[in-house]
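Note that one protein chain is taken out, while the other chains of the complex remain in position.
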Amino acid sequence: MRLGRREFITLAGGVAGGAALGRVSLRGISRLNEALEPPSALYPGEEQWLRSICSLCSGGCGLKVRTVGGRVIKVDGNPIYPVNRDGICPRGQTLTQLIYHPDRILAPAHRSAIDQPWETSSWDQTLESLASTLRRLRGADQQNRVLMVSGRSRGLTSKLCSHFLSSYGSNHFFELPSGMETSQRALEFMAGIPNDGKAYRMAYDLENSRYILNFGCDLLEGWGTPAHTMRLFGQWRDIKRGRRTTLIHFGPRLSVTAARSDEWVPVEVGTLGAMALGIAFVLISEDLYNRSFVESFSFGFEDWTDRSGQAHMGFRRWVREEYRLSRVSEITGISSETIVRIAREFAAQPGSIAIGPQQSPVQPGRLSDAMAIQALNALVGSIGTRGGVSLIPEFGWPLPVADGNETMRTASLDGLVAVLDQSPEVLILDQAAWFIDSLDDAHLDMLNRIPLIVSTSPVEDATSKLATLLLPDCTSLESWTDGQSPSAYPYDLIALTPPVIPPRGDSRPWGETLLALARMTDPALESVYPWKDMESLYRASANELSRRENGYLFGTQVDEQWQRMLERSGWWNPDWTSEDEFWDGLVNKGGWWDPATWVSEPQHSFQTVSGKFEFFSQRLEALLREKGGIQPGLQPSVEWDRQILPHHADILPDNAPEGFEWTLDPYEPLVFFGGASRQIPFLQQITSPYSGPRGWRSWIEMSAEDAHRMGIEEDETVWVESARSRIQRRVRILEGGKPGIVGAPLGGAPTTGRWARVESTLAEILVPISDPYLGVRSHATTRVKIYKA
Amino acid sequence: MADTVQQESQEENAGHRNRLLAGKAFVAAFLLALIWPFTPSIEQPIQYNHQKHIAAGLECSNCHTLYENSAWAGLPTADACAACHAEPVTDSSEEAKLVQMLSEGKPLEWKQVNRVPNHVYFSHKTHAVAGEIECATCHGKMDERTAPPPAPFFEWSMDNCINCHEDRNASVDCNACHR
Amino acid sequence: MARWGMVIDLDKCTACQSCVVACQVENNVPSMTPEESLKGRNISWIKVVPFPEGSFPEAKIRFLPLPCMHCDDPPCVTVCPVDATNINEEGIVRQIFARCIGCRYCTTACPYTVRYFNWYEPIWPQPMEQAHNPDVSVRPKGVVEKCTFCHHRLQKARANAIAEDRAVVAPGEYTPACVESCGPKAMYFGDLDDPNSEVSDLSRSPRAFRLLEELGTRPKVIYLAEGERSGTTG
Partner (left out) sequence: MKTNMQRRFLFLLGKLLLVAAVLPLYLSGQTTDTRAGLIVFREKGCASCHAVLGEGGVLGPDLTRTASTGNPLELAAAMWGHAPQMWQRMKLEHLELPTFTTEEMENMFAFLAMIRSFDEPGNAVVGQQVFQAKQCATCHSIGGQGGDLGPNLTTVASLRNPVAWVAGMWNHGPGMVRALRERGISFPEFQGTEMVDLQSYIRLQAGAAADEKTYLRPPSTERGESLFRSKQCINCHGIDSGGGTSGPDMSRVVLPRRFGEIATVMWNHEPQMNRLAAAASISYPQLEAQELADILSFLNSLSMRWTGSASAGAKLFESKGCVNCHATTPGQQSPAPNLGKIEQSLTPITVSTIMWNHGPRMLEQMENTSMTWPVLTSRELADMIVYLESLKGRGQRPVRSPSSGGTP
């Protein structure tokens, strides 16, 4: 019998089919499935629940990790971690996808140029190539040509980074802005901090706030610590807690926060300060402000005369004359009735707080606005009180070194660009994808001229794309990981967890890489950091902490209340009696905290020139004088006072030629906050809750009204053009959005790796804005025109 | 024209033959498959002697460490074996093989013998601890086995599961087992 | 016998979609390729659906986390020709993948569109499948899948209860992944038939409503409408 190809296939099919059918014992259809399906895997192994800490943003939430047979299966919130207690944000959930990411960088590698292929090499070889460059620069006294940009702003590794740079001799350490910088600077100018060399940070007691005026913070899109803010949001609306906390959102964009607030007040772009002053006007005119606070503990409210006899305008007269309701209404586009109503509600009960503005690489967060907002807190007496705002000492992880300081941390893009101008030789990008996102092509060209760029990213991302040397870090689940009170969090907190699984491949915790680098670079550096690994460094640091006689190891909420009661009255029941006990407790419970950090008595002592809260900041005045803001010999005047008192200034430079009728309002969506996470498929699928599961590319949000007028359909591609350049984006139509405002997310498709996609960055078209006081520049709100592609 | 017709008819015939052929093959294979002894023999890296070990006083849970508190029974790791066999304790050739593997640091790659069908959730804990079912019910008398079982003792079919569940008054809800 | 149900407080929901990711990770839901994803073909047993209401400036957007409703009278079960989907005595509507023939009658019958068909073989780029949850099946191409209320967690909780000689699963012992991950604690889960459970208490709230109740499906996912803003002046 001749068997042709066709016959063979027919025959084979018959045999297979018959055999398969025969195998089906006619008892159950499941056998058919079995026959068709690949067999299930071998037994999976032992199941364990371990603790860890999330490293995907600086919030550092506590994690509960399920492993089976040494593989990470699921990540959830640690119920006894005080910051997030059980809950977790979507980013933390995707640690599994990051750990087992197909584009993980599993070994150190180098290449001669960015268009050349990577060559993997041993850690010793790779580190030596970096160490020899560092040695050479140090020999030539050019340490300042080394700079580091880091995305970890808190914790011991972050401290080690800046301290290492300082010991090495470089001044250039840049970190991710926390978003609170401007608000904190404003509070420092007005309320003052002790000049004792210690670090202070601004904290909000939002858990106890009853009425929140939110000036532009994207509370539900990554502000602060996402899981913490979400927990707070749930508490504000928890009927069991009694009275609901009211959240009022001011901002032009219909953000998730705006949509989920009790009231969205769609003020015009850049008018947050004016809005705050309008509310202040009502509080003052209707005599609703906190008299006892303002009279006893504030300075500059009434008109005053300085030592030279010069009369100054008081805040009261300033606001009453300059920020009449009609004017504020005109600036902000909000009706007087709304302003009056909100002001009355704000003053009606204790626990009112005004927060904002947010500062980020795309949000300007101007000082004058921030001061107007802090002035509102002073008017209702919410400085250092329950539910209010305060400046509290920052303890954090001690770095137990004999000498040396940390290099000054900077979060200013301006400062960074200035350094890039000075032909740096080594740039270390540590978790710094956020930084690349905020650069435009011209900046990227500057980066391309740097001879040695090092990336520590554990997975291919925007930094590894620029780098010629890879020193792959591992994820927080693969190493000892620490946590620290996140920004704005009102309590002292230190957390530490051991590795959940060993590092994948040949990746290494960045802290340990730094310690090794110190050893290889210089014996002098080695003597500063005598630890062989991070565990021994943590141990030394924890020993120092154990001697601070306060605080408790993590516990339940009952423990929390109990401890707070004891401590408020001056009692402390220690959880440990020795360094060893402290260490064991720290590692087993996952951390230490002081639930009574928050001031238990109103903070009415201010470290300002006047010793009071200053509506007219004399410290800011001195700073301006120093900067030459006022000519020598010129007498202070009312015109001068205008610059010091909280005020409104037009934000948008007059860069809008004909036809640029839209205002582009950039923001960072939750999934890309801080710039990372672009490579994670699960996050790409949920980029925006507005339009369901989609993703993998950038978009702009346009109000339905505008889209309709322009005849633009959902998902249509358009050009977005500014005075600088133009880029293409898809349109997402936002029902109910403010006409004339175009929301634009920072971040988008991955720029490298298997899912890379070429997209022009948003930074291309953004026109930078600088704050006149702080000099902080950000890419921000820009006038654009939009037309179909 | 006629040629073409002829050709077509030939092709038709060929097609008919092919179908017939396939049909015959199908029937033959079907019958063969029905009577073919279905015993895929499983070969383990070490010819482990359960009888000896149990006689020496080992409990099931010494090696199958997980069965009392998880869905899975667990298989012994090289470390577990090394606890006793770091040095040879008998003159068995299988032990010599084991000691050799241990000294080379090779992992013990046991092959799984019992396997529930896909989409079925089976928990050792539920059956052995909560249901108090003897191991031997599903695995046979391991204390009589001198070599690893080459095939499952219990046939993991839905009928067998259901029968047992009905006998013992256990749930026969689909959701109780299917995942 | 418990009757499991879920309450979702829309007032507390922040639309963060943590529940969406938690579900995907827990239940071995594959992530689609960017191309498929852009076509909106993601499988997502729970999704957050936006409901814009009103126009500027009185605009509101309500976000509705949408899992399977686990109806007491599920339309999907009636239409299944092979009994591959059914509702058990505890009210959980499950898909038996081994039986499903992929006819998709159920996806059509479901008024909530929360059933998903596997058009493709699930793909995890190496080595992402390392993170698979061994308690949950990997569904083959050609079957319909849906939210199970993380039924495998109930199976484990029950095994624990029996092993510890307890007749019933204790409150809080069985929680689906989405509920567990919820940051603002907007999701509640428990026995609707237990008059003392939090869910049954909340289900009697004046804010409680069910989706498409008029269809007679009797959903066991109950939503709480947004609360009133408290304290205007004074």
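Each chain gets a letter, A, B and C, in the order it is written, and its residues are counted from 1.
What we mean here is this: a residue touches a chain if its C-beta (ideal position, glycine included) is under 8 Å from a C-beta of that chain, and two chains touch if they have at least 3 such contacts.
This one's a predicted model, so the numbers in the text were calculated from it and none came from an experiment.
K.L.:
Where does the absent chain touch, in terms of which shown chains it meets?
P.N.:
Across the whole assembly, the hidden chain touches A.
K.L.:
Of the residues A:550, A:578 or A:728, I need the one that contacts the missing chain.
P.N.:
Selected residue, touching the omitted chain: A:550.
K.L.:
Hey, which of A:70, A:139 or A:194 is the one touching the hidden chain?
P.N.:
For the chain that is not drawn, the touching residue is A:194.
K.L.:
Write the list of chain A residues that the hidden chain touches.
P.N.:
Contact residues on chain A toward the absent chain are 194, 196, 198, 240, 242-243, 296, 393, 549-550, 558, 561-562, 564-574, 600-605, 607.
In the analysis below, only the chains that are shown with their structure count from here on.
K.L.:
Farthest chain from chain C, going by the mean of C-alpha atoms per chain?
P.N.:
B
K.L.:
If you tally the C-beta contacts, which comes out ahead, A-C or B-C?
P.N.:
Between A-C and B-C, the larger count of C-beta pairs in contact belongs to A-C.
K.L.:
I'd like the Å distance between the centres of chain A and chain B, where a centre is the mean of that chain's Cα atoms.
P.N.:
52
K.L.:
From the C-alpha centre of chain A to that of chain C, how far is it in Å?
P.N.:
Comparing mean C-alpha positions, chain C is 31 Å from chain A.
K.L.:
What is the distance, in whole Å, between the centres of chain B and chain C, each centre taken as the mean of its C-alpha atoms?
P.N.:
About 35 Å separates the centre of chain B from that of chain C.
K.L.:
Show the residues in chain C shared as contacts by 2 or more other chains, in ascending order.
P.N.:
Those would be 97-98, 134.
K.L.:
Counting only residues that touch at least two other chains, what does the list for chain A look like?
P.N.:
Only 30, 33, 37, 44 qualify.
K.L.:
Can you name the residues of chain A that touch chain B in the complex?
P.N.:
For this pair, the touching residues of chain A are 1, 6-7, 10-11, 13-23, 25, 27-28, 30-31, 33-34, 37, 39-40, 42-47.
K.L.:
Please give the residue numbers of chain B that touch chain C in the complex, ascending.
P.N.:
Chain B residues touching chain C: 69, 71-72, 117-121, 123, 125-126, 129-131, 173-176, 178-179.
K.L.:
Where on chain B is chain A touching in the complex?
P.N.:
18-19, 21-34, 36, 38, 65-66, 70, 72-75, 112, 115-120, 157-159
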